[in-house]
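Please find one structure pasted underneath; my questions will follow.
Here the complex is missing a single protein chain, while all its other protein chains stay put.
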Amino acid sequence: MSQTTLERPAPAAEPAHAARPKRRLGGGTLLFIYTWLVILWLIVPIFVMIAFSFNDTKGRYNQEWQGFTFKWYGKIFEIEDLTKALWTSLIIAVISSLLSGALGTGIGYALGRYRFRGSGTLNLIMFATISSPELIMGASLLSLFVSLALGLGAVTITIAHVMFSISFVATIVRARVVTLDRSIEEAAADLGASAWTTFWKVTFPIILPAVFSGVLLAFALSIDDFVVTNFTAGSVTTFPLWIWGSTRVGLPPQVNVMGTLIFAVGVLIAVITNIRSRSGKRG
Amino acid sequence: MSANISDPSLLRGMTQRRFGRRDALRLSGLAGLGAALAACGVQGKGTPGASAAPDAVEKFWAGKAKTNKIDFANWPLYMDPKHPELKKFTAETGIEVNYQEVIQEMGPWFAKVQPQLAAGQSIGYDLMVITNSFQFSQFRDSGFLAPLDHSKLPNYTKNADPAYAKEAFDPGNVYSVPWASGMTGIAYDPDKVGRKLTKLADLWDPAFKGKVGMFSDTQELGNFGLLALGIDPAKSTSDDWQKAADHLKEQKKAGIVRKYYDQSYVDALGKGEVWITQAWSGDIFQKNLSENRNFEFFVPEEGGTIWTDNMTIPITAKAPVDAITLIDFFYRTDVAATLAEYINYVAPVPSAKEQIIKDAAKLSGADKTAMEAIANSKLVFPSAAEYAKLHYYVSFEAASEQQAFQKTFEPIVLG
Partner (left out) sequence: MDRVKRQLAPYFLVLPGGLWLLLFFAIPMIAMLSLSLQQGDIVNGYQFTFHWQNYTDAIDSYHTQLIRSLIYGAVATIFLIVLAFPVAYWIAFYGGKRKSTYLFLLLLPFFVSFVLRTISWRQILTDDGPVLKPLKEIGLLSDSYHILGTPAAVIGGLVYNFLPFMVLPIYVALERIDPRVVEAARDLYANPATAFRKVILPLALPGVFAGVLMSFVPVSSDYVNSEVLGSSSTTMIGQVIQAQYLVNSDYPTASALSFILMAVLLVGIFAYARALGTEDVMKVAAR
């Protein structure tokens, strides 16, 4: 496909407004309603999940609405194995996001900064990890682990999570490195800074936001992963695996509470980083 | 030869990978170790009785000490959620029990822990309750089960129903002792179904199209296919299996089967997803009790199956001494009685019945009637007439036979 992409108009020009005079009101309104209907549809299950975290259910099972209560928020950690599963998930997510952050930054920086042999192959492998089905990645990892009789557990889950996160981090970092103004680095070198100092004092701070969002994405991918984890977990239980297992006998309200809190924290982080990056751009 | 086969340390030696460079290069895994066993051509046939046990038992138990903490893997609906028995145990022995309802079907459980056990790793559990399905043989024949030291099981020796020691899957209870037995029958929602059901054929009734649940466990499913055709599973041949599979396929093709379930069938019944389903005897009783429902359970006229769930210690357990102490604790008459009172499965301790009657005598009113009902329940203490309707699982002489059985019924579940 040829590059048909046109130069992006300067964002300050508010391009959407420029197009407005030609807009047909009817079509726009219809699309507006359509978009909102889609958004509503997307939110319905989230709403149900949140609502049922406040359900005053009598037994362990949380199926029918029985009145409003806050009590499950007080009893959030009452199911020991669920709490343990959540902790397992958090620990794996922290370790795997930091590791894939480090490894992915290396690849992303190299790909963005240098031309070298093998970069094509690397690009292809990264593309493959991003686009191959999770099922296949999980299945092949399990095949490897059983073939080597390595056993399964938290370590194999972490290995898997790092594997599928690296490429995402690398892609994000590379995008930032490519737009890097080389003259700043050259200036530092001219002033007598070693390559090492230049990197840490000049380049790294500039690409840090990209590394940070890469790590954040890796964290999110890890904590939510079910498919690959299911294949590499053995008898270890993570948060999504615990939910999967207990759906068969009925989900306790604590799951909804935790889901709601994770949702809230995730939204909060997203909003904060969004605001910060915006104000950063303005400044 | 049978002595060799059932020697767990030998089996373990054979199944464990000796990790070498060549292996790493070949990456073909698991290969090679089969040759030795295949040469014998036997898979856990013979009698793993006393002949093999003494040495193996000694070897396993030598140097094992109490750790005061057990991780216990069991099925859902298999203990009062408040765990009164475990609390009593901890109070008496100081051993903490981490009880987890992580087993919902035998296949997934075996597949989940197999790689860890094959690598000689702890699976995180010191005690697990597994059914006498073919996965039981897989566990045993892979050398994954610790041989039990019967000198540490005084209550079992005194109280266990001797019939269990004769069961074919583990004669002499070398690797396992029963947790409970139960029946596979049919459960239904009388409000939805609108009539009294007594037959296996009801599972094939087109009136319940899309509202029938069957088990995804190939043995459970296959058994019912066989029984529906009047074939005794224990005596069935591979031709019979094919016939049964065809019968089950018809049921599926007609859109009668909603889904093939593991333990989740109880939830599906509760939600009204299915109206009639294959079921395990005690589950329904508990569901009714805990959620105030009135589902019915029956053993079909054409027959049902009987199975035994067994307490076993994985070979890599970190706390085997504590685990065997807990195993024996469940063979105390009083403990067996309270457990049976709650779970409504067949207790392996006959004296529990008198205990339940005694307990009932202390109560009054509705509680008393309920308790007496349990003591006289055909589900907890089946009568001779009930037993006559019950069949054992298909037994497999060789691994290839078991595989053939699985391949016959698997495509139905995975269709």
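Every chain is named by a letter (A and B) in the order it is written, and numbering of its residues begins at 1.
Here is the rule we go by: a contact is a pair of C-beta atoms (placed from the backbone, for glycine too) under 8 Å apart; a residue touches a chain by one contact, two chains touch by 3 or more.
Values in this document were obtained by computation on a predicted structure and should not be read as measured data.
Colleague: Just name the one of A:Ala93, A:Ala160 or A:Ala188 that touches the chain not displayed here.
Modeller: Looking across A:Ala93, A:Ala160 or A:Ala188, the contact with the absent chain belongs to A:Ala160.
Colleague: Using the document's contact rule, name the residues of subunit A that touch the chain not shown here.
Modeller: Residues of subunit A in contact with the hidden chain: 1, 4-9, 14-19, 22-24, 28, 31-32, 34-35, 38-39, 41-46, 48-49, 52, 63, 65, 102-104, 106-107, 109-111, 113-114, 116, 118-119, 122-137, 139-144, 146-148, 159-160, 162-163, 166-168, 170-172, 175, 195, 220, 224, 226-227, 230-231, 239-240, 243-244, 247, 251, 255, 259, 262-263, 266-267, 270, 274.
Colleague: Quickly run down the residues of subunit B that touch the omitted chain.
Modeller: Given the touch definition above, subunit B has residues 15, 26-35, 37-38, 43, 105, 107-108, 110-112, 114, 137-138, 141-142, 192, 208-211, 216, 252, 255, 257-260, 271-273, 275, 399-400, 403, 406, 410-411, 413-415 touching the missing chain.
Here is the rule we go by: only the chains that are shown with their structure count from here on.
Colleague: Write out the stretch or stretches of subunit B touching subunit A in their complex.
Modeller: Checking each residue of subunit B against subunit A gives 16-17, 19, 23-24, 27-30, 73, 76-77, 81, 98, 100-102, 104, 112-113, 115-116, 118-121, 123-125, 262-264, 266-267, 270-271, 290-291.
Colleague: Which residues of subunit A touch subunit B in the complex?
Modeller: 59-61, 63, 80-81, 142, 144-153, 233-237, 245, 247-250
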